[in-house]
Structure formats: structure tokens, C-alpha cells
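Only one protein chain is missing; all other protein chains are in place.
Now for subunit A:
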Amino acid sequence: MNRTKGDEEEYWNSSKFKAFTFDDEDDELSQLKESKRAVNSLRDFVDDDDEDDLERVSWTGEPVGRRTRPGSFQSLSDALSDTPAKSYAPELGRPKGEYRDYSNDWSPSDTVRRLRKGKVCSLERFRSLQDKIQLLEEAVSMHDGNVITAVLIFLKRTLSKEILFRELEVRQVALRHLIHFLKEIGDQKLLLDLFRFLDRTEELALSHYREHLNIQDPEKRKEFLKTCIGLPFSAEDSAHIQDHYTLLERQIIIEANDRHLELAGQTEVFRKHPRKASILNMPLVTTLFYSCFYHYTEAEGTFSSPVNLKKTFKIPDKQYVLTALAARAKLRAWHDVDALFTTKNWLGYTKKRAPIGFHRVVEILHKNSAPVQVLQEYVNLVEDVDTKLNLATKFKCHDVVIDTCRDLKDRQQLLAYRSKVDKGSAEEEKIDALLNSSQIRWKN
């Protein structure tokens, strides 16, 4: 048993195959007589009744286990090699010569049944529109997507576009299969024609837009996106598509410029923080972050400046501040962080304001490992006292905790906090001084 296991392991390793785990068990097949019986009945049930006269032939029309055999059907591949390339499916294994009569007797319904069982069948002899449509309806009533698609391929090849579309318009199931099929084989042109015919304009637009995912070259992708502008999207989506185009256009300009700057090695920020990836095809917010990181101080007139991006894409204040904060904190540019929240009123007094709430500011600063002195300043600006105390405790802003306890006249909490600061530290001294102070009227 162990040996087998060893062999297996070696086998798997040598065939570089990892995804598969087998248990090493016996089959105990003999015990499953019942199942065998059931399986036999299954075969009766699955197998075809009109097959007997054809011996046991595989779907290819060949007797099982042999490559050629005189007097039997030509294999599908033989039959196919003399038909032109694109016309395969409908004439699956078209029988030749003496066997031609064989399939001519099948009605549309028989033909579809045979197709479904994977039998050799020619569709070619169905010439009238009426026959073809009957064929399609039979296929649809079988619900077998495979057969429906086979018939659709035949119809697509033998009917004019206009007639095909017209007939499918009133046959929704078949229509959906054709749409799926066209998507699958990537026949974008016919698909777009179809949507146009059906007047399904939004789908037409989306389907066209979807193609950009397959275009790798940024310049080509941009040009393609340009062709999407003005397509019949919903009003909301139209604006997004326009933005998508504008964003990529910007990114191409910024990318070329920055790659140059980086190579030249003259700009400090690129030297200190080499770019990890290109900015092409990144989302808008990521682009804004990039721009706040590398181009923060640029004037509004340049494409790469954050302010320009904010204006062009109507980025809300909240979003802008969050992103700028994260970028400047990452660079540890605390002065910029400070400026972000400083507003001057008309008297010239400065005031701190944060559209995102100072608790969020603190979290972001902490995530970027801001020093306690910086953190402290913003923790102090948190309005809600409980939140402030929580944040201060969490981020070890001792002074804020101590001052807040003092302001709350909460002696017990201050006492408890004493155990959390280092022995003999300035903080401990400060706490002791407060605790011993007779000036404060503690509430507890």
C-alpha cells in the first residue's frame, strides 16, 4: 500500500500535476451488484432505440474502436475535408454516395432528435424558409442549446441577415441563443447589426464598449473609447463613458511625461520614491492619489495637477481630501496635511475643518505611521469626547488622554490610565501632579 502511494506521488510529481487528489482506495466494485443493475437499466434508457440497424457506431459515424471499415459511413472528418472551411456545422457528417438517401427521409423533427443524440445529420436539404423555421422550432422545443446553436449556424449561413433577424425577433429563445453564440465566437459586427435591427440600443452601446477590455495598447484603447462616446447609453452612463475616455487620455500624457522625468533622475520625488507601476488604466481615485503623490504642488493648468483632476472629474470634496491626505501622509508631508484642514475666515483667523471628520483623519494618519505629536494634534480636534478618548488611548496620545480626563474631572479613569504609562515618565509625573492637585473638583 505504501509503495503504491510512493509511486503515485512520484507520478504526480513527474507529471507536474498538483490540482488533483486521489484517495488510495479499493474499488469494491463486486459488492455493487445493485448499482450495476441500475446502470444497465440506465443504458437502456439513455441509448437510442433506432440504433440497432446501424450497429454500434460512434457519433463520427465510425464503428467504435476502428479507424476505417469498408462499407461503413465515412467518418465526419473525411466528409468535412472536402467542404469549404466555414460551412461545417450544418452538414455534420454528410453521408455520401450510396448513403445519401439515408438522411433524406428525416423530417425536421427527426433530424433534430438525431442531432440531439449526437447523430450524423445533414441540414443542407432543408431549403425552404418554412422547413428551416420548422427545424429551428423543433430545436427550441427540445431546449438543447447545443442543437439550437447548430441549427442557428445553419440558418445564419443560408439565410440573409434581414430574414434571419426578422424570424428571430418573434422567437425570443432562439434569439437569445444567437446573441450568446455571437458573443461566444466574437462576431461583434453581426451582433451590433442585430441589436440595431432590434432597436436594443443600450445593449448595442454596452456591447460595443465591452470590446475595449480586449485592447491592450493604451493609444488604441483610447481611440476605441472615443468611438463609444455618443453611443446610446443612459444619461448617467454617458457621463461615465466620457470620463473613462478623458481619464485614459490624461493618463497617457502623464505616463509619458513621468517616465521621462523618472529616467532623467532630476526630480527628487521620483528618485526617492520610484514608481511601482504605470498609471495607465488605473481607476480615477488611484490616479488622483498618484497625482497628489507626485504632482501635488503643480498649478491648476497642468494635466497632472490634483486640482485639475478634481475640477475635470468633479471629484467631491470628501473624496479629494481623503485621497490627498493619504498621499501626503504617505510622504510624511505633515505640513501639507496641516494645510489641507486649515481654512481662513474673512477676519483672517484660521480654523481647522475636515469634511471627512477628524476621527477618519486620525485613522489614516495612524495607518501611515504618523508620529504621536502629529496624531495628537488631530485627536484633539475630534469633537465627540468619547471618540476622542478612545482614539487617544488606542494611539497612545498620553497628553490628550490626561487632559481629557482632567476636563471631565474623571479621577477614576485618570487613576486607571496611570498604569498604562511608563514608570518615571513625564506623563506619570503629570498624572501625579493632577491627582494631588487641590484645584480640581473631581466628580468621582
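Just so we're on the same page, contacts are C-beta pairs under 8 Å (C-beta built on N, C-alpha and C of every residue); 3 or more make two chains touch, one makes a residue touch a chain; residues count from 1.
By definition in this document, contacts and distances are computed from a predicted model.
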_Candidate names "Replication protein a3", "DNA polymerase epsilon subunit 3", "ALA-interacting subunit" or "Vacuolar protein sorting-associated protein 33A"; UniProt protein name, chain not shown_ = "Vacuolar protein sorting-associated protein 33A"
_Identified contact with the non-displayed chain, of A:L247, A:C405 or A:L434_ = A:L247
*Which of A:L136, A:L155, A:L284 or A:L340 touches the chain that is not shown?*
A:L284
*Just name the one of A:F313, A:F341, A:Y378 or A:F395 that touches the chain not displayed here.*
A:F313
_Contact set of subunit A toward the excluded chain (per top definition)_ = 4, 8, 11-12, 15-17, 19-29, 32, 34-36, 38-39, 41-42, 44-46, 49, 58-60, 62, 64-65, 67, 75-78, 80-81, 85-86, 88-89, 92, 113, 118, 141-147, 149-150, 153, 172-173, 176-177, 179-181, 184-186, 206, 209-210, 212-214, 236-237, 240-241, 243-244, 247, 281-285, 313, 315, 319, 322
